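A short write-up of the structure that comes next.
A single protein chain has been omitted; all remaining protein chains appear in their positions.
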Amino acid sequence: MKAVFRLARLSFVAALREKETLFWFVLFPLLLLSILTLVFGQLGQEGKMNFRVALADLDRGPSGRGQFAAVVEEVFLSLSVPPGPGKEPLFTVRQPAPGEDERQFILEQTEAVRLGRVAVLIVIPEGFSAAALAALSGSGPPALLGVYGSRGDAASGMAATIVDQVAARLNRELLTVAGLYRSEEATAVRTEWVGDTGAPVAYVDFLLPGMVLMGFFVAGLFSVSGTILFSRDMKILRRYWVTPLRVLQYFGGFSLGYLAMCVLQFALLVLVGRFGFGASVTFAQPLAVVYLVLGAVTFLALGFLVASLAKTAQSGMAIANLVNMPVMFLSGLFFPVASLPLFLRVIVLVSPLNYVAEGLRFSLGTGQLTVPLTLTLLVPLGWIGLSVLVVVRRLRWDVAR
Amino acid sequence: MKAFRELLWTQARVFLRDKIALFFTLFFPVVFILIFGFVWGGAEGPGMVTLGVFIVGEPDPVLDEVLSSQAGVSVQTYNDVARLEEDIARRKVGLGLVWDGRTLLFLQDPTRVQEGNALAQAARGIAAEIDLRRQGLTPVVAVERVNVGRALGGGWFSMVVPGIMAFSALFSGLLAVSGRITQMKERGLLDRLLVTPMSSTALLVSIATVRLVVGFISTSITLGLAAVLFRVEFDVNWGLYTVFVLAATLGSMGLGTVIALLVRRPGSASTVASIAAQIMLFLSGVYFPVEIMPAFLRALSAAFPLTYMVEGMRYVTGVADLSPTRFALITAGLLVVGFGLFPVLSRYVVSVGRR
Partner (left out) sequence: MVDKRGPLLAVRDLRKSYGSVQAVDGVSFAVSRGSVFTLLGPNGAGKTTTLEILEGIREADSGEIEMLGNRVRRVTPAMKQRMGVLLQEGGFEPYLKVREILHLFASFFERSRPVDDVLAEVSLEDKAGALVRHLSGGQRQRLALGAALVNDPDLVFLDEPTTGLDPQARRNIWAIVERLKEGGKTVVLTTHYMEEAEALSDDVCIMDHGRVIAHGTPRELTAQLGQDTWIEFDTPDLEPEAWTGFPGEAQRDGSTTTVRTPDLVQTLDSLLRWSREKGVPLRNMTVRQPNLEDVFLSLTGRRLRE
């Protein structure tokens, strides 16, 4: 047993001394967690997004600016004011300079939208206020606000959607001011949360379990298989086999070292998640622990499986890369994977990462189960079983001579 | 010349045998496109919301009208709330709506965090419309969207494809230097080759040529796959495309040189390069617009060469527009970085700065 623990400790220490390992298996998950949370965790929140928008008002009659046009303009301008210290406004609004020809401005900005320099151009057309008045009194269709965007440009699409929302709010405001909209008769709206959670799940709480499992996964797939293959190819293992050390002891020590790495990843991710991004999910529940351990052991087994299938370290890494990509992308950790063609769905159905991730999220209350609970346990266990079979038969602990 | 041709073939063969390099430059983009294509391809982007409706009592014509006018929402009717909730939990339906004539009750799955925002927006939009209509009111202001961009369809996915192509060129160029060349240096192959009459320039040019060819092939395969398999419409300007791919690969080689010079140990250079490339890929506006990133990440993105390579690639494949001046500037910039660092690279290759 002394040998097993010493092997565990030293393989853990050696892995951390290697800068590559340190980066990919410890720092990278942290980096990914941070970037994803920073970008997506605050989506829609105030003060984080900013779109460049151009605004032109053509509704200037001989009697000056139309009333409605002025209101609309003010609403958009108010969105260009920072909502608080250190926050960014939603829109950075460009308007024609005093004395500048409006139509010329529109031409220029249309071009700017086309080239992607401006997200949308909002044009209050001539006669807008008159049309609005007519619409208000029920004698005409809604006044049209022109929004010039670039189809296919995601930023443009998002900005246009925001303008839609502004228009909806605007409508209610205008109708209320005109005394036509009775807020006391507003249709009641309520949102209820389906499932046991009872409250919306924060993005970081959704992401964190996935990141933890991703860390285990890449450590198992790459580090485990890579180290075994490298140690075998470099005849590091052969030096062990001339001593009384048994294969099982080496296996045990090595696996413990990997589990120590998993614990380290987990600890760091939870620390950063909680204190850096305010994650509130607690892993200290029996079922969650079960899934964490199951995940770690499954990916350890996968690492050994890859090592059994590869002849050299290089081909092992190639296999690992080949497997890593589809499994990671289709794991549902980064984007939802709903309707897929059959051959991709197979990957989703078979990948142990998906099952453990779902089970873990369910146990933490941040996810619903789309498959029966037993499957979330059985599929990973099945992979462990398969790996054991293959490893026992095929894994060579010494280089062929 | 014969020696150069020999060298060229050797470099090509070595590249083909290096499974990792081969994977990342040829297969990675392909697999990527396949996966992303099947998940997102053809759709207008992650925007379609499925709405499950359950009406208590009589059907409501106002509701029907509002719902049918909502673009981006597809409606399914339910006769049973429990079924609706189940389907929401099972992710068959994104949003649920229960209408009893007085209260609009929206049902959402709180664990669908990634789409939560979009779903909430859709709910708000529907609620606002219904609210007005029920008071017999019609909107005063309506939005008319006008598209001034390219008329091609394809949506979000068609913007991603050029991004992957740009990444492919970047990776290929980066690894040519920080991978292959530093590897040769480490193994003493460089020294051995350089005591022959072979000039370092010839060696570099042969490596560059292989990479350029590979880069071109892989970006074109990616393009072809997207067009054929997922019917993404491209409008490729082949002349500019060729020039741009070359410029991008060359520029990336220049960057690879910088990395190789900065990173002391030859073995780590390729790691640093792949790390840099992958981080860049994430933050360069390929998957999502930079506008939604916090300010400092946005600033970071503006410093990444990949961001500009993606812009240029989108332009030459006809997916997005770019001012010709800007395109010229980007291309020129990449070429300058590539060619400009070449002499530096030669000196590095010959230098004594080994381990």
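Should a chain be cited, it is by its letter among A and B, assigned in written order, with residues numbered from 1 in that chain.
Here, a residue touches a chain if its C-beta (ideal position, glycine included) is under 8 Å from a C-beta of that chain, and two chains touch if they have at least 3 such contacts.
On a predicted model such as this, the values are computed, not experimentally measured, just so you know.
Shown chains touched by the undisplayed chain in the intact complex: A. Between the chain not shown and the residues A:7, A:49, A:79 or A:93, the one that touches is A:7. The chain omitted from view is touched by exactly one of A:139, A:243 or A:374, namely A:243.
Touching the omitted chain from subunit A are residues 2-3, 6-7, 10-11, 13-15, 17-18, 231, 234-236, 238-246, 398, 401.
Just so we're on the same page, only the chains that are shown with their structure count from here on.
One finds 15 Å separating the Cα centroids of subunit A and subunit B. Taken in their complex, subunit A has these residues touching subunit B: 19-20, 23, 28, 31, 35, 38-40, 42-44, 48-52, 68, 72, 88, 110, 113-116, 119, 121, 132, 135-136, 138, 141-161, 163-165, 167-172, 174-175, 180-182, 185-195, 197-203, 205-207, 314-315, 317-318, 321-322, 325-326, 329-330, 335-338, 340-341, 344, 361, 366-370.
Interface residues of subunit B, counted against subunit A in their complex, comprise 19-20, 23-24, 27-28, 31-32, 35-36, 38-39, 45-47, 85, 88-91, 96, 102-117, 120-121, 123-125, 127-132, 134-135, 137-156, 158-159, 268, 271, 275, 279, 282-283, 288-295, 297-298, 311, 319-323, 326.
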